[in-house]
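As you look at this complex, bear in mind that one protein chain is not there, while each of the others sits in place.
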Amino acid sequence: MSDAVLETGLGSRRLTSADGARRLFGARLGQRVARRAAAAGWLLIVPAVALPVWIVGSERGWLAQQILPRPADVLHTFGEMVASGELAQHAGISLLRVLFGFAVGSGAALVLGSAMGLSRRVDEYVRPLFTAIAQVPALAWIPLAMLLLGIGETLKIVVIAKAAFVPVVMNTSAGIANVPRSLVEVGESFRFTPLQMLRHVVLPGAVPPIFTGLRYGLTHAWIALVSVELLASSEGLGYLLVWGRQMFWLDTVLVAMIVIGVIGFVSDKILAVVETRLQRWRTDGV
Amino acid sequence: MASDSIDPAPSAAAFRRGLVLPLVLLAAWEVGSHSGLVNPQFLPPLEKVGQVAWQELRNGELTFALATSLKRDLLGFALGSGVGIVIGLLLGLSSVADRIFTTWFNGLKQIALLAWIPLISLWFGFDETAKIVFIGLAAAIPVILNTVEGVRATSTRLLEVGDIFKFNRLQFVWSIYLPSATPSLLTGLHLGLIYAWLATIGAEYFMAAGPGIGGLIISGRERFEMALVLLGIVVVGLVGFCVDRGASWLERRLVSWRTV
Partner (left out) sequence: MSVAVERSDFEVAARASARGRLDVYGVSKSFAVNGTQIDALQDMSLHVAAGEFVALLGPSGCGKSTLLRLIAGLDSDYHGSIQQDGAVVTGTSLARGIVFQEPRLFPWATVRQNIALGLKNAPISEAAKRDSVAAHISLVGLDGFAEAYPHQLSGGMAQRAAIARGLVNRPRLLLLDEPFGALDALTRARLQTELQRIWAHEQITMMLVTHDVDEAVFLGDRVVVLAPRPGRISRIFDIAVDRPRERSNDQLIRIRNEVLRTLEHGGEGSAPAGTARSVR
């Protein structure tokens, strides 16, 4: 569908149903490879233009070293950090923090969210307070947490957990509460026990939104990790950013940023794949 | 099951129940603080927080800090959303631009927002410009994403109608793509506002110097004045809430033609 719109946007080729047929069915391997190659070609335009400009610019000293380091320097720093294990160390610490904090936060969130979704009473009691807390971003909580918890590991885990907590609760409670009434009635007509209802009606219907919540939670957890490491850490990727910044080592900053981006991308992709699998299973079932 | 009843307006009973937890919490807070069970430094009694709030309001500090923060917020938002709409439209309408830039954009978007701060501060320093650039960046991302999606989701059925009436490219964009993308665009702006506020606080944390609510919180922490920190947090939450509600209301008003 999006292909169709793209073609009839500012592109000049008119759409025919033949395009649809060709696109949906019978694309031979050769065509597919050619298409992938073409896509890759387009992708390379940006670096093909940016890279030479970067290289020449830094050689000619158009901008100070701190603003535009030489690409060679960046690569060199990257290589160094990998070789010395420094990168792995910092990245590893950050990852551990995220995973732990995310596990804690989303675990608690799944419990609370389920309770809120299953019982209207619980929802009534908890939601106002929850919404109030949700209004304040994890970022704003950090100084408070720092006052209460110091700047140790607990601080980081707590902040990350809070960041993951909110979206997971929201999506879990909504996912469970919004299981279609019509399906619940089918279960009732077969006199399902509460456990059966949970297993066969509620959970399958709620899993996709819950999973989406988990994805959001991970993204937020990652952002919270960076913020807390920027503010109060002596190791980790966020720390690398701060240190590089203070020492005016832009190459270090860039390397850290790229690693953060890559890890974020990979973890999100993994969850996306799992999500698609779950969705497919769900539509098959219905 | 919570889904048992079709959502009626919250009854008075539900409202009361909702108040229980917060009231209990506040009561526990008061008791804990006064009785000395919890170190009053960690948990100042509510009156103290109120007192500090009143004080700050009186000497104009709070108002000034809030005004400064909001100004940055709006400037950054205006910058970010303006640029964002343009980029979003470009990526959405032009398959060429999409093929060249989208993947790179998606890649850059993966870098946690706050991780950009050191880079931006290296490029722009710590002053207003740097903060506004950062806020603009935060606002631009959801605006771009939602604008692109809005344009892409334009119904091919409506595009066919344009084809039948021999619309030229400009007519397609102005009369079909743009109005069709408006709901998504507004959602993007709504999200942009939320992220902009977040980024404002973040910018104030990390690019310290200068007034602002973020600065208020930081100085509260440095001086171990919990009351100040709490005040700051409440203000952040309140502004965030108002911004969100305001944006929702505006969204509903502007897109009254929606069938859904």
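By written order: A and B. Residues from 1 in each chain.
Going forward, a contact is a pair of C-beta atoms (placed from the backbone, for glycine too) under 8 Å apart; a residue touches a chain by one contact, two chains touch by 3 or more.
Given the structure is predicted, the values throughout are model-derived calculations rather than measurements.
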>> Considering the complete complex, identify which of B:102, B:182 or B:219 is in touch with the unshown chain.
In response: B:182
> Which of these, B:38, B:53 or B:158, touches the one chain of the complex that we don't see?
Replying inline: B:158
>> On chain B, where is the contact patch with the chain that was removed from view?
In response: 157-158, 160-161, 163-168, 171, 175-176, 179-180, 182, 257-259
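Here, only the chains that are shown with their structure count from here on.
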> When the C-alpha atoms of chain A and chain B are each averaged to a single point, how far apart are the two points in Å?
Replying inline: 18
> In the complex formed with chain B, which residues of chain A make contact?
Replying inline: 1-2, 4-11, 14-15, 39, 42-43, 45-46, 66-67, 116-121, 123-129, 132, 135-137, 139-144, 146-148, 173, 176-179, 181, 184, 197, 202, 222-223, 225-227, 230-231, 237-238, 241-242, 244-245, 248, 250, 253-254, 256-258, 260-262, 264-265, 268
> Which chain B residues qualify as touching chain A in the complex?
Replying inline: 1-6, 10, 14, 17-22, 25, 42, 92-96, 98-101, 103-104, 107-108, 110-119, 121-123, 151-154, 156, 159, 163, 169, 172-173, 177, 198, 201-202, 205-206, 217-218, 220-221, 224, 226, 229-230, 232-233, 236-238, 240-241, 244
